[in-house]
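All protein chains but one are shown in place.
A, B and C label the chains in the order they appear, each numbered from 1.
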Amino acid sequence: MLIRVTSEPLDTAEAVAHVASPEAGAVNVFLGVVRDNNLGRRVDHLVYEAYDAMAEKVMREIAEEARERFGLLGCAVLHRTGRLEIGETSLLIAISSGHRAESFEGGHWLVNEIKKRVPVWKKEVWEDGEEWIEGPESLGKSQATAGQAGQ
Amino acid sequence: MLIRVTSEPLDTAEAVAHVASPEAGAVNVFLGVVRDNNLGRRVDHLVYEAYDAMAEKVMREIAEEARERFGLLGCAVLHRTGRLEIGETSLLIAISSGHRAESFEGGHWLVNEIKKRVPVWKKEVWEDGEEWIEGPESLGKSQATAGQAGQ
Amino acid sequence: MNVTVLLFASLSDRAGLRRIELDYQPGDTVRSVCDRLMDAYPALRSFRPSLLYAVNEEYVRPGDSVPPGATLALIPPVSGG
Partner (left out) sequence: MNVTVLLFASLSDRAGLRRIELDYQPGDTVRSVCDRLMDAYPALRSFRPSLLYAVNEEYVRPGDSVPPGATLALIPPVSGG
């Protein structure tokens, strides 16, 4: 498994190479990318902050759990921190499996769990201000999902 | 849209670059890869044959349909033909979308439709023989799924 | 005018060729062209129940017409991806 929190750009080719396996029939790669807008507001850039050591630990736990649940062969999870411009990759996941269904289901599950449980925070910076985004975007300011992680 | 049937190796970086968009928050990449085994048999290599012109046409139709159904921003579908060794990529799909759910659902739908409808055939070559695989692997020799495509 | 028939994968291996030109006959359909082809290549008969058909790169039904000059592809169950 390749697990990393880093301020360096994330390299898709490295992650794909890491999960290669002669038994693998499917590789799924997910890139979380900085969008130029959120909830109708124009975003200039993002700043990601992580509790680095714990983030890697939780990412590893989630990856282990995904490997068991979905029978994954290889798994790479990388999260970038610091200032990210529009179009840059903040989250990179690559997994390999025997068949395609597990690769899609496992990848989707991984992203969802990472967004719920990994101690990383995102600050949106607009032309005229900035704000820490706290909690999953889909729930706005609610802490319902994040709250479950610690209970 | 990037649609291609080719005997050249498929380039993940090219496909990812093609679907980049400032509005994209998610990119999903799927690689169909040559496995060293199938249905318990050890595979030496595969040979893919396509009805090239029609395959590109059907791939384009499927990609257009996926773009509408899932609101995709960018879409690249590439299929390789000829002799492929273990670990090489036969199918490469990259799509971009605003959010992650569509990227996983759209990617999975695209692979399924491609395997049902695109006129491409795979020959398995073992140490001691070879066989054209006809019909989706999950259904073995049944033609139930492929049969629907033309009706 | 001719009708061009394309064969792929196991079908093409069995016939020992990939492309056949047949004379067009007025009123030709996928079915009638296949009938003539199978008369000429009886070894292909066993494949027929599993085939799909495309005329000029579009999937069609067995009763659909095959115009003069058209390309008819005989499509065994696909296995790409």
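Going forward, a contact is a pair of C-beta atoms (placed from the backbone, for glycine too) under 8 Å apart; a residue touches a chain by one contact, two chains touch by 3 or more.
It should be emphasised that the depicted structure is a prediction, and the values quoted were computed from it without experimental measurement.
Seen in the complete assembly, the chain not on display touches A.
Contact with the chain that does not appear here is found for just one residue of A:R35, A:R67, A:R100 or A:K115, A:K115. Interface with the hidden chain, as seen from subunit A, comprises residues 32, 48-51, 53-55, 57, 79, 90-91, 111, 114-123, 132-137, 143, 146-147, 149-151.
Keep this in mind: only the chains that are shown with their structure count from here on.
Ranking every chain by how far its Cα centroid lies from the centroid of subunit C, the top place goes to A.
Of all residues in subunit A, those touching 2 or more other chains are 100, listed in ascending order. Each of the following residues of subunit C touches two or more other chains: 81.
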